[in-house]
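Here it is, the structure, as C-alpha cells.
One protein chain omitted, others in place.
And then chain A:
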C-alpha cells in the first residue's frame, strides 16, 4: 500500500478515486505531448491486463481512467494493482500504441462556411493564407475523444496558435466544423454552440450511431487537413459520411 500513499502525496503520476466506482491516474496538470502519450500508453496497458473487475478504460488529455463494479470488486485491491502497474515503468517514455491511423481530411478554409478564419489568423499573428498553410502542414494527434461522441481533441498547433477561446459563444457550428483554441483543434461531431473559432468546414461525419462503424477516430490517430476549394464542398458531402477523408495505418 506504500504505492498508494506515494501516488496520493502530490507529484505525478498521481492516482485518485473518481467517484465510488472509478480510479483516475493523472500524468500532469497541463497538456504536454509526453503526458498525453503516457495516458494513452497506460490505457492500452490496463486494457491488455484484462483485469476481470474492470468494466471500462479510457484516457483524457493527460489522464487514464478505469471503472469497476464497487459491489462485486474490492476497490482497494484494484487500486493496488493499478498502482503497481503505474510504478512498473516510466510512462512518459513509452511509445505510442500500435494500430494507429493517419487520416487525410479535405477541408474548406474560410469562405461563408468558416467565417472566423481571418479573425483566428489575426489572433495567431499570421495572414489567413499563412494560417491555412500552418494548419495544413501540422500532423495533429487525436489526444483524446470527448465532449461529444466521436469528437477529437487534436494537437498540437505551433505556439502562435495559443489563442484564447471567445468570450461569447458562437450559437451554432455544423457537424464537421474545424475549430481552434489554445493550440488545439476540434472537429465537431454534433451541431453545437462553441467558444472555439471556426476556421474550416469538412464533410466528415465522426459519429454515425446507426452504422456498422459508429465512431471514426481513435485516440493516438493522426490527422492532416488538406485545403480544398469552396466549390468542392458539395461534392465532398455527396461522397457520403467520409467526406473524402482517407486513412492509412501508421507503421
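Observations
The rule is short, and it goes like this: contacts are C-beta pairs under 8 Å (C-beta built on N, C-alpha and C of every residue); 3 or more make two chains touch, one makes a residue touch a chain; residues count from 1.
The criterion applied here is as follows: contacts and distances are computed from a predicted model.
When the listed names "Peptide/nickel transport system permease protein", "Allophanate hydrolase", "ATP-binding cassette domain-containing protein" or "Cbb3-type cytochrome oxidase assembly protein CcoS" are checked against UniProt, the chain not shown comes out as "Allophanate hydrolase". Per the touch definition above, the residue from A:34, A:97, A:128 or A:146 contacting the chain not shown is A:146. Touching the missing chain, out of A:71, A:168 or A:249, is residue A:71. Although one chain is not displayed, chain A still touches it through residues 14, 16-22, 24, 26, 29-31, 43, 55-63, 65, 67, 70-71, 75, 144-151, 153, 189-190, 207, 209-210, 214-215, 219.
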